[in-house]
Structure formats: C-alpha cells, structure tokens
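In what follows, a structure is listed as structure tokens, so that the remarks can point back to it.
All protein chains of the complex are present and in place, except for one that has been dropped.
Entry: chain A
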Amino acid sequence: MFTRTFFNQLFLLKPSQIPLTILSHRSITTAARLKKQLNIAATPRPKIEQPAGSDELYKRLYVEVRGHDPAVLDSYEKFVRLVSTELDIQLTNIENPPFFTERWTLLRSKFAKKKYWREYEIRTYYKKFHFKHLTGSTASTFLEYVQRNLPEGVMMIVERVRLESFSEKLVPPSASPSEINTDQQRTS
C-alpha cells in the first residue's frame, strides 16, 4: 500500500467533496479564464433561420478505405482525386494509417514436432480521405458514385460530421463565481 500523502488523500475524495478553491488552482485552463474575463455568456446568442426542407450541412467527411493490396488502394486514390477535382469537392488530406496484421503462429506438422512452427499473417492496409464543407445532396451523390466504383476486395467506412442548430434548452450559467463559493462553504 502506498503512503497517504496530500495528493493521495485528494484522490480518495469524490469530486463533489473537494473544495472549489483547490480545484480551481489545478484545473482551470487559459481559455476558460479568458472567457470568464470577457464575460462571453452575457452576449446574446444569434438566431440562425433554417427554412423547412433545407439541405444538411457536413463540416467534415471521412472516407476510410481498407484492402489487402496497397497497389489497389493507390489506384483508387488516383480515381478519388480525379472525381473530387471534377465535382469541385474539397479534398483536404489523404491519410495513410499504418497497416494492421493479424498473425497466426501454427505448428507445421500435424503430430508432434513442436520445434517447427509456421507464421501466417493477414494484412489490412488503410487509406483515409478527408473532405470538408459539403452539402447533404453533394455528399450523397459523391458517395454513391465513389461506392459504385469500389473494386472487389476493398471495403469502405464513412464518417460524417454534421452541423446542427444549437439546442434552445441549453442556457449559459448567469451566476457570478463569488456566489458559487459562498454556496459551497455553507453546504460543506
């Protein structure tokens, strides 16, 4: 068992039991401090009108492609570059994550001969295309075209980051920090 120091004792407490002054010394960031100084919560939130039936907006689109053969993925990359230049879609980055190998070490012989083994491996190569600023209809058209031309033995995973209007129920805190401190001291 480790010795109980000041910091160890702190870890044994729940976050609600820790006094606020100690928390504030360790956890407040520069951005949060500046926000408090500027009092950003007091500025009114702009109301953005979205007419009914308007298209979805995608901030980012990540198309990850996996295959056994890196040459096949490279030729698919050429095709996707061509398509994005033709359709005026912003391709920001093409990432090549490292490949993944599934390894099996099995006995070479069916009986005894424990000294002789055989290594098998199955490799999955990755390629990730980063797109930005697409509308819903553009994205669905582009994805359909690109998926129809997927070569055999290649799989695709698509991640989309959509822009949503801010929920009206979330309200910024209006109370000042001094009021919060007095409340804490009374309860503890």
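Criterion: a contact is a pair of C-beta atoms (placed from the backbone, for glycine too) under 8 Å apart; a residue touches a chain by one contact, two chains touch by 3 or more; residues count from 1.
One rule holds for everything that comes next: contacts and distances are computed from a predicted model.
Not shown: a single chain whose UniProt protein name, out of "Histidine-containing phosphotransfer protein", "Superoxide dismutase", "28S ribosomal protein S24, mitochondrial" or "Serine/threonine-protein phosphatase 2A 55 kDa regulatory subunit B", is "28S ribosomal protein S24, mitochondrial". Contact with the chain that does not appear here is found for just one residue of A:36, A:68, A:81 or A:113, A:68. Looking at A:94, A:122 or A:163, the residue that reaches the missing chain in the full complex is A:122.
What chain A contributes to its contact with the hidden chain is residues 66-69, 100, 102, 110-111, 122, 124, 147, 150-155, 157.
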